[in-house]
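With one protein chain held back, the other chains of the complex are shown just where they sit.
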Amino acid sequence: MSEKEVKNLEAIFEARIARDEKIEPKDWMPEKYRKTHIRQISQHAHSEIIGMLPEGNWITRAPSLRRKAALLAKVQDEAGHGLYLYSACETLGVSRDELYEQLHTGKAKYSSIFNYPTITWADMGAIGWLVDGAAIINQVPLCNTSYGPYARAMVRVCKEESFHQRQGYEIMLTLCNGTPEQKEMAQDALNRWWWPSLMMLGPTDAESVHTEQSMKWKLKRKTNDELRQQFIDQTVPQADILGITVPDPDLKWNEETGHYDFGEIDWDEFWQVVKGHGPCNKERMNARVGAWERGTWVRDAAMAYAEKQEKKKVSKAS
Amino acid sequence: MVNQNLYNYILGIGDNSLILGQRLGELCGHGPSLETDIAGTNISLDLIGQTRSYYQYAAKLSEKEITEDDIAFLRSEREYRNTLLVEQPNTHFGFVIARQYLFDVFHLLLLQELQHSKDDTLAAIAKKGIKEVSYHKRFSGDWIKRLGDGTEESNEKMQEAIDGLWRYTDELFEMTDADKEMVTEGIGVDLSKLKETYYQEVTELLTEATLQVPERKYFNYGGKKGVHTEHMGYLLADLQYMQRTYPNMQW
Partner (left out) sequence: MKKNWPLWEVFVRSKNGLEHRHFGSLHAADAEMALENARDVYTRRNEGVSIWVVESKHITASNPENNGEMFEPAQDKIYRHPTFYNLPDELKHM
């Protein structure tokens, strides 16, 4: 294809997206579109399955049978969401095993929030409330993104996630209505998860390299800073209902803007965690790689069995 | 006046579901594939759901003001009545599958009888459980075949797991005093009558899976009397952690 033809196809392609048409797997697409989507969708998928680990850490210790069942169901949903997203990614011509390979070798990134440890039961509340809260803000606009398989996966994810944040907030509420010790546990969890949750919405617009192109392809509808502001505005009143304090001395309602002003985010910490030096980066990766390697003989056996059965069927038929 | 035998009988059944559900819960996120993680969690959720039904019923029968969670979390190790089989650790995926299958076959036979219990609540719980457990058995049985008749390595590992867990199978059919009393009252299931069908069914599947059926005369017992293997204490340390560290709180 000549350069001119490609330019022409690109123009038609961009126009389709601008008209809100969906792009489907076999449609022609610019290489950059494909690559960007593989990167974003797989990052999203990796985040879901790495995200199973910090919460999975508390399944065996959940304090009641009701909580245990809810937490199990939630972590299971995350596995499901990872699966939907890997499937969406595979429509772009990359296999799940290749994507795992990228994750396991550290080539692919996942949400840095999951590199923080879950050290008390209240962390299950804080993650559901804050982390899922921030995730929803990120994800809802993606239900209308331009790539069909991604948009459809996100519709399913968002529908299923609606219970996750409520589950977390209910845990927080129970703690805050409990003994002083329980309330302290809730406050401590908020203290530890607040800033990482704000960072989760991505670097500031000035630092963010992908925003403009992503906006055009509807991978993003709002900038990181807008999303962050939205998250803060909706979360602070929820903390008030719980009766616990957001750990930011500069947090203040601004009559003029109609938004909360907030303090400086420690971006050095953010980049440190992104670059692999957070409190649990190593542990998360070891857990994933370990599970995958321990599972090799199982996956191989299943394939070998399937092939034997197939041969038996063929020899019976002939 | 509570029927102490009935109370103990319900706990005996419920504890198996709780402890196996707990073991499967440990695996969530650590299995050989995303798909098997999701399947294992489903089984765990079914078992925890059954546990809640049994304990809620037991709590209602009790003279004391207790809840399902008191029963689940606040007993000493000697008071748990689960069989030794279900508390065995997730040594590797072969053990997970073997433990599951060896229990599922028994579990289904038990529930199929229990649904005819004179006790309406138990009969209803059993009826609901049959559908769940039929699926568990299908899942674990299919995996026994895949691993048994898969590769040489998987055959060895599967055999290792079957050999390792076989000694806990006979306990499934042990009749405690509560069991015997419940049978005479038409509430409980005569486990000794299930035994032949059980070993026949398991033998058939293992053979199909190209696995050896262990020849063994000696078995281990004790779980149903509260004398557990050394693994149990650690399992309970996890299970009870919150309730023990922060007593008398709502969660």
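As written, the chains take the letters A and B, and residue 1 is the first residue of each chain.
The rule we apply is simple: a contact is a pair of C-beta atoms (placed from the backbone, for glycine too) under 8 Å apart; a residue touches a chain by one contact, two chains touch by 3 or more.
Predicted, not measured: the structure shown is a model, and the values here were computed from it.
Considering A:84, A:150 or A:169, the position touching the chain not shown turns out to be A:84 (whole complex). Listed residues A:96, A:109 or A:294: the one in touch with the omitted chain is A:96.
Considering the whole complex, the residue from B:60, B:138 or B:216 that touches the absent chain is B:138. Taking the whole complex into account, subunit A touches the unshown chain at residues 24, 26-28, 76, 80, 83-84, 87, 90, 95-97, 152-153, 156, 160, 299-300, 302-306, 309-310. Subunit B meets the missing chain through residues 33-35, 38-39, 42, 138-139, 142, 146, 151.
One rule holds in what follows: only the chains that are shown with their structure count from here on.
Distance from the subunit A centre to the subunit B centre is 35 Å, each centre being the mean of its Cα atoms. Of all residues in subunit B, only 22, 25-26, 28-38, 41-42, 44-45, 48-49, 51-52, 55, 68-69, 72-73, 92-93, 145-147, 149-151, 153-154, 157, 238-239, 241-243, 246, 249-251 touch subunit A in the complex they form. Subunit A meets subunit B in the complex at residues 49, 52-53, 56, 59-69, 72-73, 75-76, 79-80, 82-83, 86, 121, 171, 174, 178-179, 181-182, 287, 290-292, 294-306, 308.
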